[in-house]
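Every protein chain except one is present and positioned as in the full complex.
Chains: A and B, in written order; residue numbering restarts at 1 for each.
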Amino acid sequence: MEILVCVKRVPDIGENEIEITSDGKDIKREDLVYSVNEWDNYAVEEAIQIRDKVGGSVTVVSVGDDEWEDVLRREMAMGADKGVLLKDEKFDGSDGKGLATILKAFVEKGNYDLILTGAQASDDGAGQVGGMLAALLDWPFASLVNKIEVVDDKTLRIGREIEGGNQEINEIQLPCVLSIQSGINEPRYVSLRGIRKVASKEIPVYGCEDLGLSEDQVGEKAAKVKRIDYFIPEIGKGAEILEGDLEEVAEKLAELLKAKGGIK
Amino acid sequence: MMKEVLSPAYTTFLGLPGSFWGVLIPLVGIACFLYIVARRLIPLAKAAPDPRFDRINLRIKNLFRYWLFQYKQPRYIVAGVIHIVIFAGFLVLSIRSISLVIEGFYPDFVFPGLGGFLGKVYSVLKTYFATFVFIACIVAVIRRVVFKPERYKVPPKYGKEHTFEAIFVLALIGSLMVFESLFEASSGTKEALPPLTLAWFFKLILPTSSISFLQSVHTTSYFIHDFIFFFFLCFLPFGKHFHVLTSIFNVFFMKLDRGVVKPVRYGISEEELDNLEYFGIKYFEDFTWKHMLDFYTCVDCGRCSDNCPANFVGRPLSPRFLTIKSREYMFDRFPVLGLIKPKEPVVGKIFEEDEIWSCTTCGACEEECPVCNEYINKIVDLRRGLVDEGNVPQTIQKALNALEKRGNPYGKMESKRLEWAKSLEGIEVKEVSKKFKPEVLYFVDSATSYDERLQEIAKATATILTKAGVNFGVLGKKEKDSGHEVRRFGEEFLFMTLRDMNTEAILESGASLIVTSDPHAYNCLKKDYSDIPPVEHITEFILRLINEGKIKLKPIEQDDLVFTYHDPCYLGRHNLLYDVPRMVLDSIPNLKRVEMKRCRDRSFCCGGGGLMLFYEAEEEKRMGQVRAEMAYEAGANVIITACPFCLVNIEDGIKTSGLEGKVRVMDITELILQQLS
Partner (left out) sequence: MARSIFAYIVHSNGEIDDSYLDFINAAKKIDPDAKVTAVVFGHGDEVENVAKEVANYYPEVWKVNKESVAYPNAEIIRPMLLDILPNDSIFMLPHNTFGMDLGPGLSIKIDSTYIPDVVDIEKAEGDTLVVVRQEFGGQVSTHVSCDISSGAVITIRPGAFQTEEEPQKVSGNVVDKSSEVKDVEAKRKYIEVIEAEVGDVDISKEDVLVSIGRGIGDQENIPIAEELAEAMGAVVSCSRPVVDAKWMDKSRQVGTSGKTVKPKIYIAMGISGSFQHMGGIKGNPFIVAINKNPKAPIFQYADVGVVADLLEFAPILTEKIKEIKKG
């Protein structure tokens, strides 16, 4: 099975607080470190496991700039066979549809059976590119996939994570696009040695023209959704914070809970 | 009529001349033995290289200490004494055994040098030793069968009990003694045998009247002895008694340095590492020949597992069985008779992943092993293999990724590494720079820098150094995790990256001495780094300050405080720093100190440090809790330790054991700070 996984390079939020620049136009990026979007990493691991079971190859693709190569290389070190970078100044500022359009152009150059994306990205949390790509390609789509079983070379049996922790089982025909939910598998570790091994592997780069796209389909000009600024909203009323030392506060709270009928 | 009992070579046995058997048995025995040993050497020939011919003088010293003088045996006194008797007996009786064999076809053989008086002395000696060995075997059997020491038990998942083999061999040894003594007793000489020996006893009950009866006893017992001797010799390489032959080599080639990790592969320099197809142990042949010799030499005594903290708390690791399983695999895959089986990944076949990750590298097993087997290097090599495959627990992956991106396992920002110093009132902690190149560099390392509780150690250390007038600095943002556990968890390249960054920063700092309050950092800088200034643990530094009178300590005021010192693994076992911290404590007037039963080289690991904090083990209890309970049992209400990880592990252990309010734990720096006058 020929599998394509779309991966995004995002800032590591982890233990660190995101700060906004004084003009509000962006977040402070000097101290940020970047890595592959967690959901996308689950998707790559899933793709590798499927390939190991049924054969084929896994390609990872990103729409970004030179710095994104690190992320592609890491996924290749993990086990993806090929990495591709779609890079062009004209792609800057693309909205979700723009990105999906770029990816579609790339997909049509190849012969993929299955496309995976992460369910959402940890930076903007939009969860849109997968569904849009599927619609542009006219392929069936399923989001929040937490289980994939290959039935045959035309069909997959998948599980979707829905409300209440329940799982919705579907059968979907290939070729299709799936957005992958975290927790679907346990991604393998990528050692530094592994990354060094793929350090000299070639990552082809395709631009706007290579993909046969025109300027007005992509980039800022074509974007219908544009971020204006970042801000921290004013904190509303919020909770009444109990003051005093821990003993006093505990007493006050215990009284309050009793009054509200919380102690049986 | 026979007038005297003849040497067996002159008689007949089972219808054939004695000398025939006297040649045949040894010939066949030695031939089989050589073939068996050659087959047993095959896997070692295929194994990874391991240079062990350095520091010959030290190796010879070790041979005397651990092999000849059985230095580790008395740690378990009953078994120790029994074994020393049997071992001494073997050494003494070796001459007798050789003589006996040769007498089978050359009856007048006299062992060179043992012709006259010496020969008589030896004769008496060997007769007593044969008796001692016999008694020791009986005691050993009773011990096995009746008292059934805990550490010999075989958990069901590892198979059947090993009691049969143990008793079988004891029976073989015992019977060797019996038949040798019978042979001696039936020689028909008039000379009295040494009193109260086995031979003396037999002579007493053997009828002296019938020469022909004595002759048949003499001949028969000889050839039975001969047969058992060579049977036993050939049997040795099939079980734990292989150690009888291999232990001398195993001890000679033993690990000479503590706290050191072997390179990924001997003979491959760091620059050449990229050329290796894979790292670590994938197939059995990736073990070094010395590791394989360890597997052969293991005596199945269980002392390692008896002291292993992971085993104690129910983790799936038992060092003893790690070795026994490996040996069984070797016997199966490289049989004496039959074809060698094809290679296969050992993880999943011999070892389980959790088994490999469970080890805290505390070194208790290596400390205990009477034949000086090593474990830590094997665990590290197995982990290297797992890391290479990407087979790492998710929580450890998170910490490793954070170490790669941020230089600390918490993923916190580099700029916050010196936050702890900001809340220190009145004490200035300066970062090294072009303008500030202090003599002493305080290497804080990640845990102490970022963990709220452990920052107290950094603050205490900085305060002590300042009050003692020491010109010191810290690397601050430029400091990365020492990489100690990164290396021991198998991520060699990440370790090298951290090491190189730290080395550069350390050399740039211009310091001539590095001091640290973290034993893992201490061990790492000392053993894993090279070409950096000397490193001291803060207790060493503080002791010197005390001796030079640069700090004065006031007495403990509370009379009901009873202190106990917990030896951190990386200060104690791995660096032999047992006394220095105790001397520091004893410099505090009015400090009452008790020792726990498990102290010094028998100290019980707190649970591990560095990346171990991020591993979610399957266990029945936390090691830290076990240790807190041990301190309480020893009658202490204050535990002093000299390691940040011991501090948090034991503190957590106090909480979960319900000993809160009864016992507390402090770092030695916190105590010194408190008592600074």
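What we mean here is this: contacts are C-beta pairs under 8 Å (C-beta built on N, C-alpha and C of every residue); 3 or more make two chains touch, one makes a residue touch a chain.
The structure displayed is predicted, hence computed values, not measured ones.
Only one of A:8, A:51, A:73 or A:97 touches the chain withheld from this view, namely A:97. Within the entire complex, the positions of chain B that touch the omitted partner chain are 395, 616, 622, 652, 656. Considering the complete assembly, chain A touches the hidden chain via residues 11, 13, 17-18, 20, 27, 96-97, 100, 119-120, 122-132, 134-136, 139-144, 157, 159-173, 176, 179, 183, 224-233, 235-236, 238-242, 246-247, 249-251, 253-258, 260-264.
Keep in mind that, in the parts below, only the chains that are shown with their structure count from here on.
Touching chain B in their complex are the following residues of chain A: 12, 14-16, 31, 33, 35, 78-79, 186-194, 196-197.
Contact residues of chain B toward chain A in the complex are 273-274, 279, 387-392, 394, 396-397, 400-402, 404-406, 410-415, 491-494, 497.
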